[in-house]
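All protein chains but one are shown at their positions in the complex.
Let's turn to subunit A:
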Amino acid sequence: MSIDSTDRRIIAATQAGLPLVPQPYAAVAQELGLGESELCNRLRAMHDSGIIRRVAVAPNHYALGMLANGMSVWDIDDARVADLGAQVGALDYVSHCYERPRALPDWPYNLFAMIHGSNRDEVEAKRQEVAALLGGACRGSDILYSTRILKKTGLRLRSKEGH
């Protein structure tokens, strides 16, 4: 699916969030000079094609007391990574779970999962739970803690026309 200039205006108007009013889509549509049904149809089309991953709430881990996190990494049998990745990704305390390529010999790990906890000990305990879940399909693992934020800029979406 290719997006047009109207889609781009919708993206620009909603990427900071939807208004908390009973008819949020009607409010956004009015702001953009569109009909509510056109806006909803376009959002559904973008959702169906994967441009919108989901419409949802993102909670703040820190505000919820999840003060510690670690990037756990696992070397999983290629034949089982899809199945096991889905299981790890479904765990309550895992927020980001991806299959990525190994970079041998430096980096044998192909599954990445961010583990959250109220402190470092809790993260380590949960890492053991993940290890138990993975069992013999896991040939090795590590966990990387962030020690400093070196740069943080938002991933800004382009609002320009074209493409």
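Everything below uses one rule, namely that a residue touches a chain if its C-beta (ideal position, glycine included) is under 8 Å from a C-beta of that chain, and two chains touch if they have at least 3 such contacts; residues count from 1.
Quick note on the criterion: contacts and distances are computed from a predicted model.
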UniProt names the one chain left off this complex as which of "Spore gernimation protein", "4Fe-4S dicluster domain-containing protein", "Aldehyde dehydrogenase family protein" or "Siroheme decarboxylase NirG subunit"? "Siroheme decarboxylase NirG subunit"
Absent-chain interface as seen on subunit A, which is shown: 3, 11, 14-18, 20-26, 36, 40, 43-44, 46-47, 49-64, 71, 81-82, 85-86, 88-90, 92-101, 103, 106-107, 112, 116, 142, 144-155, 157-158, 163
